[in-house]
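Missing here: one protein chain of the complex. Every other protein chain is in place.
Going by the order they are written in, the chains are A and B; count residues from 1 in each one.
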Amino acid sequence: MLKNEEIQHLKKVANQIRIDLIDMISYAQSGHPGGALSAVEIVTSLYFRVMNIKPSDPKWEDRDRFILSKGHACAVLYASLAEKGYFPKETLKTFRKFQSILQGHPDMRKTPGVEMNSGTLGNGISAGVGMSLGAKLSNKNLRVYVLLGCGELNEGVVWESAMAASHFKLDNMTAIVDFNKLQSDGEMEKIMNMNPLSAKWQAFGWHTIEVNGHNFEELILAFEEAKKIKGKPTAIIAHTIKGKGVSYMENKPQYHGTYKMSSEETRIALEDLTKERTVI
Amino acid sequence: MQMIPTREAYGEALVEIGEKNKKIIVLEADISKSTRTIYFAKKFPERFFNVGVAEQNEMAVAAGIAATGKIPFVSTYAVFASMRACEQVRTFIAYPRLNVKIAVSHGGLTAANDGVTHQATEDIGIMRTIPNMTIIMPADAVSTKKAVIASVEYEGPVYLRFTRDSVPVLYDEDLKFEIGKSIMLRQGFDATLIALGDMVSKALEAHNILKEEGIGVRVLDMHTVKPIDKEAVIKAAVETGAIVTVEDHNIINGLGGAVAEVIVENELVPVKRIGLQDTFAESGEYEKLLTKYKMNVVDIINAVKLVIGRKKYAKK
Partner (left out) sequence: MNIENREKLAKELEKKANELRIRIIQMIYEAKSGHPGGSLSIADIIAVLYFHFMRIDPKNPSWEDRDRFILSKGHTCPVWYVALAMRGFFPLEKLSTLRQINGILQGHPDMRKVPGIDMTTGSLGQGLSIGDGMALMGKLDKKNYKVYVVLGDGELNEGQIWEAAMLANKYKLDNLIAIVDYNKLQLDGPTEVVMPLEPLADKWRAFGWYVIEIDGHNILEIIEGIEEAHRVKNKPIVIIAHTIKGKCVSYMENECDWHGKAPNKEQFEIAIKELGGIKLCK
């Protein structure tokens, strides 16, 4: 069970990550805020509680792996890596800029802590299957976490990977679906309905857990449960809100894509987040 | 000068042509705002199908639709159409010569800040190797509309490549656009710039600067990479004796490759290919990328001077 102060600490970290990612996107005048904000608690839980990692040694062999399959939301990953100390926070200001280590979509050869290139949707989970298999083959105890968007599940390769992960009994693998129910063109239910989502994963042989993706206690319990499941991979369906934490962005599909934030929008966003910090 | 992204002109053209031709069907993979198919979606919702983020499915669905006598336009980004759904395009659209129009946005480096994942710099090469495929990249908004109309009139698969960013409007409405027939934008006899898509306006800039230096450069808008306008290429080789190709694509198997093939088999003259030198680019502003990867106006000018120098050497 999580202690109250731990939860408070995670909330503070999450709030800081939100502030940083808004700063980054605002500074870059491009980037994908909506899906980055919806994944903040998921990524925070992993990097600040669940995953076994050493920021001072990003290539440590036994580290847990994280793949951001929804690569367009990399602002949340970069902000978390910086917060964790993989690289200086000032670097965040170079996001998406010419000659930066922080590419518009994750590049494992440029950014310390990024485990796999991603950005064309659906492929991260395949890479995750490979990593999990590799870990099993070399008798490593590490775990592989793959964060998927819900629109991304339209890609057939996700289901190829799902079949394979179940076939190879990859119980060291956890997929998390950032189920914010909005995709680029609008509401998921109108564009391509993924419901019943848990039934799909189950039919493909996965253990499933549904949680509120903004609730640390539920998330961390789910990650703990996943560690105990033997013989099959686990999918955590995390119900989230796109744009979470920034009042005018919440549940609005227009904040999915490469978005140029006006200074007024940045001001309101940061105001929202600062207000939240005082509540925490 | 008016600046319009060619994807914008494409979106508008679809609506215009969809109004007249009820056979036009549009398929989209969840980026309708970006590819501008959203205009068609709003106007003709019953003829618009959003397949979600599933480009392979999108291509094969289009094959099925074309097999019922319709004319599907399939839109997504160039990277996904040419690579993720490559086999679907080859085996189910090109091989049976189905009447599918693959109309893609974000051709070349124009995805800029999004980085390599979204930059399409190999797509023309891939498409060019597929039999039955026609490849068009219009240089401006006016020729984009004409290219869309021409591709509807043409029976068979067409790959239409558009830019994300605004490009200058170069043509008048009375432009005659014919698939496979290049357009001579500037006359000149010292060398020829054969350019594609948004790089045509860069070639024109180079032409102007070179003109001040007393160098007369012909500029061809080679909007159709396949079938390439052999006649115009050979004529340029014979009359100007030196050629520089300019494209936002890997220099391998793109416009430069196509032109070089014609030259080697017909009229040997010096050729220099401006484009991405067989490398991946990176995130960054478009103009900065063009400069870093030696695809900007100054590089074009240097290349023209280089080939003119070689021409003299060749004559000796």
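The working rule: contacts are C-beta pairs under 8 Å (C-beta built on N, C-alpha and C of every residue); 3 or more make two chains touch, one makes a residue touch a chain.
The shown structure was predicted, so the numbers you read here are calculated from the model rather than taken from an experiment.
Shown as candidates are B:52, B:157 or B:256; the residue that touches the absent chain is B:52. Note that of B:10, B:92 or B:159, the residue touching the chain absent from this view is B:92.
Among A:99, A:141 or A:193, only A:193 touches the chain left out of the display.
Residue A:163 is the one among A:7, A:101 or A:163 that touches the chain missing from this view. Looking at chain B, the residues touching the absent chain are 25, 46-47, 49, 51-52, 54, 56-57, 59-70, 72, 87-88, 91-92, 95-97. Panel shows chain A; residues 122, 154-160, 163-164, 166-167, 192-194, 196, 199-200, 202-205 of it touch the chain omitted from the view.
Methods note: only the chains that are shown with their structure count from here on.
Computed from the mean C-alpha positions, the centre of chain A lies at a distance of 36 Å from the centre of chain B. Per the touch definition, chain A reaches chain B in the complex via residues 28, 30, 71, 96-100, 102-105, 107, 117-122, 151-152, 154-156, 183-185, 191-192, 257-258.
Contact residues on chain B toward chain A in their complex (touch as defined above): 28, 30-34, 38, 50-54, 56-57, 79-80, 84, 111, 113-118, 282-285, 288-289, 292.
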